[in-house]
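Here the complex is missing a single protein chain, while all its other protein chains stay put.
Labels A, B and C are assigned to the chains in the order they are written; within every chain, residues are numbered from 1.
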Amino acid sequence: MAYLELKSIVKSFGSTKVVQQFDLAVDQGEFVSFLGPSGCGKTTVLRMIAGFEQPSAGSITVEGQEISHLPPAKRNIGMVFQAYALFPNLTVGQNVGFGLKLAGVPKAERDARVAEMLEIIKLPQLADRYPYQLSGGQQQRVALARALAVRPKILLLDEPLSALDAKIRVSLREEIRALQRQLGITTIFVTHDQEEALSISDRIVVMHEGKAAQIGAPFEIYNSPKTKFVASFVGTLNILEATVMDWGQMRLSIDGRDVTTSHGFTAKAGEKVSVALRPEAATLGWTNDGRNHMAGTVEEVAFLGSVVRVRVRFEHQTISLDTFNDPANPPPLRGATVAVAFKPEDLIILEGGTTEANHEPGTAVDAPVAVTELA
Amino acid sequence: MAYLELKSIVKSFGSTKVVQQFDLAVDQGEFVSFLGPSGCGKTTVLRMIAGFEQPSAGSITVEGQEISHLPPAKRNIGMVFQAYALFPNLTVGQNVGFGLKLAGVPKAERDARVAEMLEIIKLPQLADRYPYQLSGGQQQRVALARALAVRPKILLLDEPLSALDAKIRVSLREEIRALQRQLGITTIFVTHDQEEALSISDRIVVMHEGKAAQIGAPFEIYNSPKTKFVASFVGTLNILEATVMDWGQMRLSIDGRDVTTSHGFTAKAGEKVSVALRPEAATLGWTNDGRNHMAGTVEEVAFLGSVVRVRVRFEHQTISLDTFNDPANPPPLRGATVAVAFKPEDLIILEGGTTEANHEPGTAVDAPVAVTELA
Amino acid sequence: MKTSSVGAWVAVCIGVFYLLMPLMGTVEFSLRMLRGTYSFEAYKILGTGEFQQSFLFSMIIALLTIIVSVLIVVPTVYFVQLRLPKLRPIVEFITLLPLVIPAIVLVFGYLRLYNSSSWLPLTGTAEATNVLLLFAYVALALPYMYRAIDSGMRTVDVRTLTEAAESLGAGLGTILFTVILPNVRSAVLSGAFLTFAIVIGEFTIASLLDRPVFGTYLQNVGAGKPYNASALSVVAFAITWASMGLMQVFGRDRRPKVAH
Partner (left out) sequence: MKTSSVGAWVAVCIGVFYLLMPLMGTVEFSLRMLRGTYSFEAYKILGTGEFQQSFLFSMIIALLTIIVSVLIVVPTVYFVQLRLPKLRPIVEFITLLPLVIPAIVLVFGYLRLYNSSSWLPLTGTAEATNVLLLFAYVALALPYMYRAIDSGMRTVDVRTLTEAAESLGAGLGTILFTVILPNVRSAVLSGAFLTFAIVIGEFTIASLLDRPVFGTYLQNVGAGKPYNASALSVVAFAITWASMGLMQVFGRDRRPKVAH
């Protein structure tokens, strides 16, 4: 039996169902992320586990015991908030020791535990500081220590990195993951940032309109998205419109350039289909290994650090592809003519034919604007 | 002569010098980013260009005319703020037309211009909405339209993307760049996010403690950092400690594994030196092309989307390397034994010998914690 | 959660009861002028010219007080928040002075400053004394007006809005009247309401200056005719409340607060 189990959870506020028939089983020591745009219900599920909201229907069990009717104070579930939520009137040490003091832990033992926790988060020298004297990253580490000091059964993280600077965000997420492994604590992490979820989790629950759109390991979610929503929300996907040339040989034409796919499809010659290609599946330059090649013009070059993202335009459509930075080979210049190469098996056919209304065909769907903006 | 020129700018608040001898020449139509941790002075320089702060010394000229004594209202410089700063009591259309109205543009012409601007930012249907009815991304696009409606000489962007969600951040930065190219407007962009700066800019000014640590194109900044600060702030860098084996043949030993470099150095055999390696320069697996190989154990695998970051441990030190996601080849599992390969020319010698005190040798310096946290 | 919610409701109910009881007592009392039956007999005093004149006078003074204090307070709060945030505690303290200085002291001071032999004689004529009364009421209203507008302006990002307007070419007047004032409208209205209520109820200063305001009139009536005085209180209260209702309707901030 799973350590934490959510069964048929429903949550309605008035007539709006925020969470609909949500099921999830989390193993002990597992790190599970809830990923989705704002308004998808991910925070509501987290708050129901913490006890700040009551499910309208369904059950939440920890180690087989129903907890959904316990007040938050009796659940022994640690929580870290986006806004840090350190007690401003208490020092770092007092903050970390707050839960222990309430639990009646004697002072000597408490002090030892606080020192140990501050050691773990690498801030042993800051015990006597007040929260306002700390940077955001330090405050969030103290909040983590405070939540963990009482040895909770489950740790809940509600977008703990959203308020931090880009660099700190990356380093703190690695620290959180290492700490979680070290302590073996079952953890639920809520985020809207796909990179965060992909990099940190054992499993990801992609949420959409109050439902789990897909549950799986990062590799699975990224490479085998089950729904169009998951495909467009996780990672960057080129969606192109192609005309079927020869159904039997699986030949297609994209902006007049012939390509083949190794995936079967049902559309007949002359029909239009939508095809998808991950930017990392395409490379620049001609090869001799049976890849598809499409000649085009470089429209945009974005240096992302270790990765350089190049957008190539054919006739009407464009494709984004990722290459690694190489000091010896500067990225192509805008306006240069290049060949885009990709393997037939990387060209995915999106059955159902036409692209979604809100995605202009032939553009990399970096942000599903229609979804996140209106959520 | 440059379009915008800052000469020997100094700014002191009381006894603290926030900006020290800052020089910069920006060409017409150029997109320049100021990149640095908080407190590095990047926003102060921007605010001096806008006129919200007065330089303590130095001159600011636009098209050869000194502007540093003009009030902000007379400079004709557009500004976009992190907090959007739309006027809450005005509709989107009124916000965009605000500057035009003040400039005395007749109503008909104003309406046409507002419609044109809303068309450019792809929100023509929202003219009668109020800011609170818009998402963050939409508000920031309206703020951009408002700043551009009066056809300013220069556009200043003060961390315009920091308050937005990850997905919107990426798509809006691409929109901003496309719009800037389309209008050909000289633009200064302030950010603390290296990926943002690298991806969007013609040139980057990396700022550190009130000075320009380096000014150059993204490719140059990333691949040829001039100072240790730039190297560690821009991108991810593995810093390792190596022992010199043979000075003539440029052979080194890292955790007992022999490697060669093609860069010369002065340290003698038996001495310790610090070496650096970009994560994208290393690959997994044995090759036959004269690369260095180091056997190690996979310690951590972080799926970042199109890129998978793998951390490999040798004896005492670790290295992070980036590989592209490939659906056919799942990333290695934690605990697996792998070979790390990299070219001799990618192994950079950091002269001066020892690593900085705050970087544990053998760890990827993802965040220069000591710098950004205390800044 | 449930129990806390109940607790909150109980607290609110006790509060309502605690504060509404005296009001209800007054209403009930005002209806009992005729022995043994409820009637509106006591309200007949509303027909007298004395009541109408004093009430009209108070209304006019109240409106003038509101206008003058808004014109003083809005720019002051704006400048303090924008340019001199360190001065805020001092300014806040100063605006609280009228609460701390008993009204009687205030009037003594004004009388000494502006008596008929001073450099600015304001007690010579009725008009001049009215101006003096207005000055005193503006001082009285200051703490309320200042606090309302200050807290309203804190919810607006004054600095960034100002800078945004400046970069679009706006001068000080444009910023104050088209950017700042419209965005603190509900705060101004809340301050105006309090000012209105205070001026309508005030009588110490007015009686010292011998001005025919509603407060003095009510006090005089109260001395001999308790039922009529209660009726007048009820009416004054109702009118004040009605003005506030009208302000809420016309001045409502139509923007909902951003949801969490």
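Here are a few things to note about the model shown:
To be clear about the criterion, a residue touches a chain if its C-beta (ideal position, glycine included) is under 8 Å from a C-beta of that chain, and two chains touch if they have at least 3 such contacts.
Model, not experiment: these values are computed from the prediction.
Contact with the undisplayed chain is limited, among A:3, A:130 or A:247, to A:130.
Listed residues A:25, A:50 or A:217: the one in touch with the omitted chain is A:50. Looking at subunit C, the residues touching the absent chain are 4-5, 7-9, 11-12, 15-16, 18-26, 28-29, 72, 75-76, 79-80, 82-84, 87, 90-91, 94-102, 104-110, 112-113, 139, 142, 144, 147, 151, 159, 172, 194, 197-198, 201, 215, 218-219, 222, 226, 229-230, 233, 236-237, 240-241, 260. By the touch rule set out above, subunit A reaches the unshown chain at residues 50-52, 71-79, 81, 83, 85-89, 98-99, 102-103, 130, 132, 143, 146-147, 150.
The definition used in the following text is that only the chains that are shown with their structure count from here on.
Among the remaining chains, C is positioned farthest from subunit A, on the basis of C-alpha centroids.
Of all chain pairs in this entry, the one linked by the most C-beta contacts is A-B.
One simple way to say how far apart two chains are is to compare their mean CA positions; for subunit A and subunit B this gives 23 Å. Annotation for subunit B: no residues touch two or more other chains.
Contact with two or more other chains is made by no residue of subunit C.
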